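Here's a structure for you.
The complex appears here minus one protein chain, its other protein chains still in place.
Right, subunit A next:
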Amino acid sequence: MPRPVVKEITFTLDGREITAPEGMILVDAAGKYGDTEIPVFCYEPKLGQPVGACRMCLVEIEGIPKLQTGCSTPIRDGMVVHTQTQRVHDAQRAVVEFLLINHPLDCPVCDKGGECPLQDITYGWGPGTSRFIEPKRHFKKPLELSPLIAIDRERCILCYRCVRYSQEVAEDYQLVLQQRGAASYVSTFDGHPYVAPFSGNIIELCPVGALTSRAYRFRARPWDIEGAGTVCAGCTAQCNVELTVRDERVLRVLSRDHSEVDDGWLCDKGRFSYQAVHAEERITQPLVREGAELHPASWEKAIEAAAAALKKAGDRAAALAGGTTTNEEAFLLSGLLRDKLGSSHLATGVGGEQPLDVVRALADPKLQATVPDLEFAHTVLLVDCDPIDEAPVWDLRIRKGVRRHGTKLVVASARPTALDQNAAATLRFAPGGAEGFLVALDAALSGDAGNLGGAASAAGTNATAIQEFADALRAGGEEVVIVYGDRALRGSAGRALLNIASRLNLANVANAGLLELPSTPNGRGLREVGFAAGHGPGFSTISAPGHGAEAIASGLASGDLHTVWLHHVDPLRNYPNRPAWEKALGTAQTVIAVESQLTDTVREYADVVFPAEAYPEKEGTITHPDGRVQRLRQAIGHPRAASDVPGSGVRALWQVISDVARELGHSAGTAIAGAVVSKRVFEAVPFYNGMTLDGIGGRGLRWQEHATFEVEQSDPFVLAVPASLPAKGESELRLGTFRPLWAHKDVDLSPALQFIRAKQVVELSKADADARGIGEGDRVEIGNGTRIPGTARIRAAIPAGSVFVAEGIAEHNANVLTHGIVEVHRVGPGSTDATSIPIQSTPAVEGRAEMPPSAGLPIPPREVT
């Protein structure tokens, strides 16, 4: 969809001629082009249409007798605006006086005090005195709006921002304004806690201290803290964040609005899981296994042990990387294995790797869509992925496109997605049928009726549905963005995807293309710097390709591989087929793990453990799925070890890998500073050439805009119909897995997020549930041989015959189920455990129960020098 074309117009602001784009809202135009600040409370362009609720932005416009709200008036050619007349000043003072009538004067105890727009505007535009001597409105305070958010209704100025956010941006429709007039207050409709994936954004939106973070409650005042800009490495979306730091501790995460990446929103996982950085459970010094036990060891000893194991392993060494691995770490580690040890057994994704020509073709800059394209495209196609779980802010981006720009969303997935309600067309295929679907869609687009039927039935759907879906995909317009999860790319799926892209002519349409959702946060960067079995830095060919993840597991189990380095990866939790990995790690001669906590992998299998850095401690670069190289900046120092001997605590991981390389005599893989490694990465990857850390800066650089990457163009591939899915019996169900947003080890360690920790749920269709006598919330068991317990959730949108369970969670993880066909049994009625979901059932006019006290404050000892 073409982005709006802007026409420049001229208007008069306080006697000056200002040129600005036509249709721009007056307060924006005055601020950006006229250098005149018009105070606002309720206006926030990110929330969509202005409402003009607070009346703070009144201005005088010639030709209109009454004062007008600047936040809802678009500028027109020849408009004459006055913002500094006595009439305007009187109106502004009156509005501030009115707003402060019921606002308590508790700024000294308010968390917003010092960074509060109401304070600032009162100082700047307020009357200075109040004539109001009557008692103020009183509410019980503070109240728990959710376990993460405290609401203080006395402070609320009824600007509607939070309500509009909930209704129009997050679309969870939970927050509403109850009552009328002076009795109005913000609440959820039925008094339930406001629990949603994006609820934390209202804390930042609130222009007063009415909505505050419970985790940050009373932790610091604005003059006690420092802001440190970095990038959240919690998921693929890589939102730009600003960390609030006090006494070397991260206390809060704020959004650092970047319209090309996150549009200024954060998910609650990114906003609150910073608490894991300072968790007691963190490993802060190297551990080495002696006998059966892991013991704290010196860095020298651990590096020696790791180097000795790698030396013994030679080309039988393997490495897995994921999580917050930076490009620099991946580059050094892959260089160490490939150049020194001669091994290319490097794996990042949970699935297999596509052939090199497909990988290269998918990285074609011409085919690359960007995040803003999700908002402005004619059609967005989701292929077997749910952005809310894997890159949450993309979910908001797509919602915005559908709501405000008329983007058409079409969803093809096995599991119903959170975006289905906004979709113009949805297609359900069987779990594991993504490859069949892509081949069938390619056939439908090319009119290959022969392939269409076969591939459609291989995907567990039918040719008519695929054909209708293909028509819906084409009908919207030529700008199509295809979002695909990298776990959909199995077998010929990559070629099918390229075929679809060429049939839709995406390479030659601007603002259209493919957008991958890698399964690890820096999946794209790891691949581009050469951490892959099949190619070197910049997708260069290598002489001896190595094994992918599954082959590494079987190689370790059979003894073909000797040692494995797990870099921010926990295969027992995050990779499919846990039994195979248990066998592999048990058989492996040496397991070197870089990990931040004592996971099962570390406790049972690791021989050498290097403490992992948390992302606020990292320095380096990561690459966004649309090719934007972004910088991680160090915000806090590395934690010290328990022994407190200087130098014994956590070290930068580039330094650890460099030290291991030095121990192995690999001088090319050593470095004296993180920036040196970054420079080396920029030199080694052809399309990163010319980048500098300064050039990347705080906003990142998309390499596609600065570099070229030539891909051999080929004709559409001829595809075979993929093998059909294994047959299932009458009483059996096809197993699909999904990774909930909350399935992350940092969530498990964050006290604030305990209430929402991912637990096992078994999602099944109404028909299947009825056939088994299962009701919503019942306890069920699922499996085939191995069984795991879970709570049943019945979803109407799931087609009969499929069942979905959560993977990547701490307990009862789906990856112990190795069969694609499972049975589900009811075990008992649902638990009445109040901790499962916090529900408060007694809404009162002034709110609910009094807020329970927040967790104890860990006060760091002050160092006396």
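As a convention for this text, contacts are C-beta pairs under 8 Å (C-beta built on N, C-alpha and C of every residue); 3 or more make two chains touch, one makes a residue touch a chain; residues count from 1.
Basically, contacts and distances are computed from a predicted model.
J.: Not counting the visible chains, the remaining one has a UniProt entry; which protein name from "DNA polymerase IV", "Protein FixC", "tRNA N6-adenosine threonylcarbamoyltransferase" or "NADH-quinone oxidoreductase subunit I" does it give?
T.: Its UniProt record gives the name "NADH-quinone oxidoreductase subunit I".
J.: Among A:113, A:191, A:372 or A:545, which one touches the chain that has been omitted from the display?
T.: Checking each option in A:113, A:191, A:372 or A:545, the one touching the absent chain turns out to be A:113.
J.: Which listed residue, A:142, A:335, A:401 or A:740, touches the chain dropped from view?
T.: A:142
J.: Check the options A:217, A:662 or A:757 and report the residue that touches the missing chain.
T.: In the full complex, the listed residue that touches the missing chain is A:217.
J.: Since one chain has been left out of the picture, which residues of subunit A touch it in the full complex?
T.: 106, 108-109, 113-114, 142, 217-221, 223-224, 853-854, 857, 859, 862, 864
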